[in-house]
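Below you'll find the structure, written out as structure tokens, and then a few comments.
As you look at this complex, bear in mind that one protein chain is not there, while each of the others sits in place.
Chain IDs A, B and C follow the sequence of writing; residue 1 opens each chain.
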Amino acid sequence: MNSFGNKFKFTSFGESHGKGLGCIVDGVPAGITIDESFIQEEMDRRKPGQNIYATSRKEADKVEFLSGVFEGKTTGTPIAMVIFNENQKSRDYTNVKDLFRPGHADFTYFEKYGIRDYRGGGRSSARETSARVAAGAIAKLLLKELNIEVLSGICEIDGIKSSNTNFNFAKTSEIYALDENKEEFQKEAIIKAKKEHNSVGGVAFVKVKNAPVGLGEPIYQRLDAQIASAMMGINAVKAVEIGDGIEASSKKGDENNDQMRAEGFKTNHSGGILGGISTGADIDVKVYFKPTPSIFIKQETIDINKNEVDCELKGRHDPCVAIRGSIVAESMLALVIADMVLLNMSSKIENIKKVYN
Amino acid sequence: MNSFGNKFKFTSFGESHGKGLGCIVDGVPAGITIDESFIQEEMDRRKPGQNIYATSRKEADKVEFLSGVFEGKTTGTPIAMVIFNENQKSRDYTNVKDLFRPGHADFTYFEKYGIRDYRGGGRSSARETSARVAAGAIAKLLLKELNIEVLSGICEIDGIKSSNTNFNFAKTSEIYALDENKEEFQKEAIIKAKKEHNSVGGVAFVKVKNAPVGLGEPIYQRLDAQIASAMMGINAVKAVEIGDGIEASSKKGDENNDQMRAEGFKTNHSGGILGGISTGADIDVKVYFKPTPSIFIKQETIDINKNEVDCELKGRHDPCVAIRGSIVAESMLALVIADMVLLNMSSKIENIKKVYN
Amino acid sequence: MNSFGNKFKFTSFGESHGKGLGCIVDGVPAGITIDESFIQEEMDRRKPGQNIYATSRKEADKVEFLSGVFEGKTTGTPIAMVIFNENQKSRDYTNVKDLFRPGHADFTYFEKYGIRDYRGGGRSSARETSARVAAGAIAKLLLKELNIEVLSGICEIDGIKSSNTNFNFAKTSEIYALDENKEEFQKEAIIKAKKEHNSVGGVAFVKVKNAPVGLGEPIYQRLDAQIASAMMGINAVKAVEIGDGIEASSKKGDENNDQMRAEGFKTNHSGGILGGISTGADIDVKVYFKPTPSIFIKQETIDINKNEVDCELKGRHDPCVAIRGSIVAESMLALVIADMVLLNMSSKIENIKKVYN
Partner (left out) sequence: MNSFGNKFKFTSFGESHGKGLGCIVDGVPAGITIDESFIQEEMDRRKPGQNIYATSRKEADKVEFLSGVFEGKTTGTPIAMVIFNENQKSRDYTNVKDLFRPGHADFTYFEKYGIRDYRGGGRSSARETSARVAAGAIAKLLLKELNIEVLSGICEIDGIKSSNTNFNFAKTSEIYALDENKEEFQKEAIIKAKKEHNSVGGVAFVKVKNAPVGLGEPIYQRLDAQIASAMMGINAVKAVEIGDGIEASSKKGDENNDQMRAEGFKTNHSGGILGGISTGADIDVKVYFKPTPSIFIKQETIDINKNEVDCELKGRHDPCVAIRGSIVAESMLALVIADMVLLNMSSKIENIKKVYN
């Protein structure tokens, strides 16, 4: 249950403060050039400790390839990547060892498994998402061969919404803001929350450009269903929206339908997906992150013996998980698209003949 | 790709105007009493033609069991259920045969497969969801053995939001409205749109009561990810939210965290899921439906030869798919919970010993 | 767990004496012409009651299509096929209802599920294999598009081995014998056993001609592993062999290696599979069937209350299950190959470009 994908599939492992974490990416077609520096750049976009808007925990997040690449190319065999943990502060966990931090998975993991690695959240730590970014980078290299691009940015922080969508600006923004005019206010909101030992929520916007028509396997591996699963499965995500999703639910049919002309759809309210299958238009997804549960304000909770206790956290945390989360969302979207690209190949007998004849 | 679930798994088949549709439910534990009248009642909640708020197509949606039940009990073997189509108006499809109805899957199916059953949407018709309700009814009979209950209702139509949540009222409401004070206005909005040959969107609220702690398989079969996939995979759904989801993204950490006392969580902003695992609190999900794409207003589109044409639909359609869709959402949620109940059994070695010793 | 295959996947349902049985075949590419008469011919090869070498139970085994085919072609949606049971003798089951027939699955199903449909073996009856033949016929129609052929015949009955392999003769032989010179002796052995109220074992030989190189997904969905699983999963099969399999285990390396020349392999000891991947040579499989467990000689057994009782069966049974079993083996092999054909499509990036460019 630590695997994602059907044909382009990855399985992740690792805990926040264990020896290391990583993943095996299986089903990667042979013959793709693996640009290790590109993969490291992707890792660097998510890695912690880069500025004041993120946790101060420093991790190089250096990816080591153990298999699957030979003379710079994929061989069709599984690609194993490991990221060794470096900055495992051998600190004292006495204050969190036995209690359940509010908003965290401490309680649920303990109840489910009867045991948990309490160091930094163990397996439930967002640190696991570094493996998703590594796998996502491989997916992107596949998509690049087909000229498919995946982009992301932050469209809302602490209720401050973007008015425009500038992915180029997002690339250079410390908080991956999509709107250069809102970035400053969004940054201020984060810093204010941080000073108050609190945290803020946010929303990421993720887009696929140039996806072919036909991706998505109805009825239950629909493209939208797979995207929803991928996004909702990211730590702290509590809602997912395709195209005009939420707004669409209060619109009329004639306002929401995307009419067509010879050159394509006149609008894209559907977010590039109809009947669970890509339309060829941009695939647009919004991902809603809750505020980081790790705050430094006293909270009420219980311990593993069901005693009521106060929880006073210390340590290093992101004041807004949506920021680095947007990179994870982008990676997961790349993984979904890569998987659907492979699955869709056998939709018609004529495609099969193209490969075998 | 027409299967859903891991251990409690169903596979559906069938087209809107074909011979019939149905499903095979696999992984159902042996020894569950199958109350066929309960299953038919569930079917009846979703079936068309019941009132003016739904399509006038009449279908008995009578379920026939072909296997898996012996002397009134499940045997552990696959349960096949078939619903034969009765009201397949042998009407003229000339006007839709070659064009792509806006907002529908006509274009994407045609591009993906190079062929499509154009009669009533074929496989992409919401009629397929009757199979999900049949499967969901079996899931509910399993959940009943563990006293787990799944409920649903409509919390918003055409922008008119419910102020309270009365599942008992919803059961008797023709539009499954959760708020007795808003039902009338919501009904009016539907009728108004219908008169204007238009349609409206809506939002369903779905809840699980008495779910055990521990459901959900991290990291990628998390309970929330599975729910998101199940819900987004329903026809016309474009957004899914767990707990306070969307609102949470503009809140502070101290407002959103659910603190704990000995008797349980003080609040339930998380919607009963933390770290992808159920907390034991109510599981709360909101499902956003777009307005029915089938409207009777002239629209621009293209045909299969890429010629620009006008689309003027006739026929019978739901003016608001959210209504009957809420029953599908409830069924899918039951299926997810049943699946997770089975998957979670082996989380601890002590559970395994309980079964084998 | 009633599904087989990864991408070309079928799920079967049904019991020996229930309403009917059948399957859903999912993942069938769109655009394949479905020749219903061919499918029925395939069914007829396996159906009971055709001659004195098989059970006298008569079943038309008429396949009804419920979905997935439109205007004679596959649409990419799931194909549901049902075979209604006709000859369910409403006979008295008192003598087998509570006891476990030796060599049958009665005991194991009862222990596993705590309940069983005792009529004719219920789900564990070889009657379920009619669904595999229906699904296999669809697979064959796919393979035909690529000029891949699957053949079968009987190479041994009651220890009487074939000396040559004549698939054309097998097609016309009542016992599907591969050796026209041995057929008579093999028939005699069957009739002798039948007269003695006993049964005989046998061996089927199954072959794929013209399979492309490259089928099989290492390491754990290898072609040989999938074939082994498919064959061992057939009722009464207790051993599976690829190429020279058993003999190879007592040979030397230089005797067993298949050396190569420009025109291909000089020999085919490997049975067309190296490293779990097809070599392009014939794929050769032997399938070993135990004698039918249903015999009419008094046997010792116990009942569901663990009382020791005598078992005296009556009824209609195949004196040699290998015969009709060979058709099932052929169908399963077609299903494996079809699945592997689809899976292999994405092995190289150049294949993917062929489909998308």
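FYI, a contact is a pair of C-beta atoms (placed from the backbone, for glycine too) under 8 Å apart; a residue touches a chain by one contact, two chains touch by 3 or more.
These figures come from a predicted structure and were not determined experimentally.
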Q | Contact with the hidden chain (one of A:Val82, A:Ile175 or A:Val287) | A | A:Val82
(Q) Using the touch definition from the top, which of C:Arg45, C:Arg123 or C:Lys140 touches the missing chain? (A) C:Arg123
Q: Using the touch rule from the top, list residues of chain C that touch the missing partner.
A: 1-4, 12, 100, 102-105, 107-109, 111-114, 123-124, 128, 156, 158-159, 193, 198-203, 213-214, 216-222, 224-233, 235, 237-246, 248-262, 266, 269-271, 274-280, 288-295, 297, 299-302, 306-308, 322, 343-344, 347-348, 350
Q) In the complete complex, which positions of chain A touch the hidden chain? A) 1-3, 9, 11-15, 18-22, 24, 26-27, 30-31, 64-68, 70, 73, 75-80, 82, 109, 112-117, 122-123
Q: Please give every residue of chain B in contact with the chain that is not shown.
A: 7, 27, 29-32, 74, 76-77, 142, 145-146, 212, 218, 341-343, 345-356
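Just so we're on the same page, only the chains that are shown with their structure count from here on.
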Q.
Let me spell it out: compute each chain's centre from its C-alpha atoms, then which one is farthest from chain A's centre?
A. C
Q) Of all the chains, which has the CA centre nearest the overall CA centre? A) B
Q. Distance from the CA centroid of chain B to that of chain C, rounded to the nearest Å?
A. 38
Q | Cα-centroid distance, chain A relative to chain C, in whole angstrom | A | 45
(Q) For chain A versus chain B, what separation do you get between their C-alpha means, in angstrom? (A) 26
Q.
Which positions in chain B are in touch with at least two other chains?
A. 1-3, 12, 109, 112-114, 123
